[in-house]
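Handing you a structure now.
With one protein chain withheld, the remaining protein chains of the complex are depicted in position.
Right, chain A next:
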Amino acid sequence: MTYLTRRLLTFPLVMFGVSVLVFVAIRLVPGDAITAMLGTEAGLLTPEQKAALASYFGLDQGWFTQYARWIAGVLSGDLGLSVTYGKPVLEVILDRFPLTLQLALMAMVIALGTGLPLGVFAATRNGKASDLGVRVLAMIGQSTPSFVVGLLLIYVLSVGFGVLPAMGEFVPLWQDPLANLGQMILPAITLGFAFTASVTRISRSAMLDVLSDDYVRTARAKGAPARRVIWRHALPNALIPVVTLSGVEFGYLLGGAVLVEQIYALPGLGRLVLEAILQRDYALVQGTVLFIAFNFLLVNLLVDLAYVALDPRIRLGGN
């Protein structure tokens, strides 16, 4: 069996585990969709009214029947109906996903675009004041939670300058690219801030490792220009840990940047799942978590494949 087929075979197993976990977890939380909708007024319902609502929300069946029904639907591509939205879960997810995907991609571009050069820069100036400066910055970046960065940005912009990112009024990229980027840039910076710091640190240390390798010394000895040695010889080999890190981080970002979406009032996947949990919208919580898990697996697979492309010495599958 090749590496790829083995990985693909574990996919359904992991997904099954996730589906059971999320199904049980959301039901263990006290309160159901009825109390979430009616609040304390739910106490005014007669037993018959309660029974009617329970059957409407599908809560009148045992857990096993509920799970069997749900999973049968999932296998045929039907994630169920969201009770808050009155729409198919998949439709709601696909509605919200582009925003989160765009946010994650932008955060990643920011992180790699600034983190990588900074890391390489610091590595080539190992021990000098500029290296120390970059390292201190990276430490601060890694230890500041994203919501602090977000709130600071909002506060400074609104109080100091009287301007703000347009909150709540989200415009998709294909409708008005400029307005969209205007809205997304601050959340992306907020989200990418800690990510940038991690990329800086890891690319710096990976670069330091590689710079002391034999082939780099050989290249230098041959008289290749310093810039070429760094960017053409050393960097591709230093990228492996950066790719690993980015893959894992990107998976998390796709899982919904809950806090950032909440602070900037962006209707993305993270806020969707948060609201769904608060509303006890079981089908929506289950569907979203499954969707996120699937993305995570997919991204990790792509990362593994990227290794081979970067460094031919790595052979996946190694039987």
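Some notes on this structure:
Keep in mind that, in the parts below, contacts are C-beta pairs under 8 Å (C-beta built on N, C-alpha and C of every residue); 3 or more make two chains touch, one makes a residue touch a chain; residues count from 1.
Throughout what follows, contacts and distances are computed from a predicted model.
The complex appears with one chain absent; UniProt names that chain "ABC transporter substrate-binding protein" among the candidates "Aldehyde ferredoxin oxidoreductase", "Homocitrate synthase alpha subunit NifV1", "ABC transporter substrate-binding protein" or "Universal stress protein". Residue A:S158 is the one among A:T65, A:S143 or A:S158 that touches the chain missing from this view.
Considering the whole complex, the residue from A:V14, A:V29, A:V109 or A:A226 that touches the absent chain is A:V29. Looking at A:R204, A:H233 or A:R271, the residue that reaches the missing chain in the full complex is A:R271. Not every partner is drawn; the one left out touches chain A at residues 29-31, 34-46, 48-50, 52-53, 56, 84-86, 95, 151, 154-155, 157-159, 162-164, 166-170, 176-179, 262-265, 267, 271-272, 275, 278-280.
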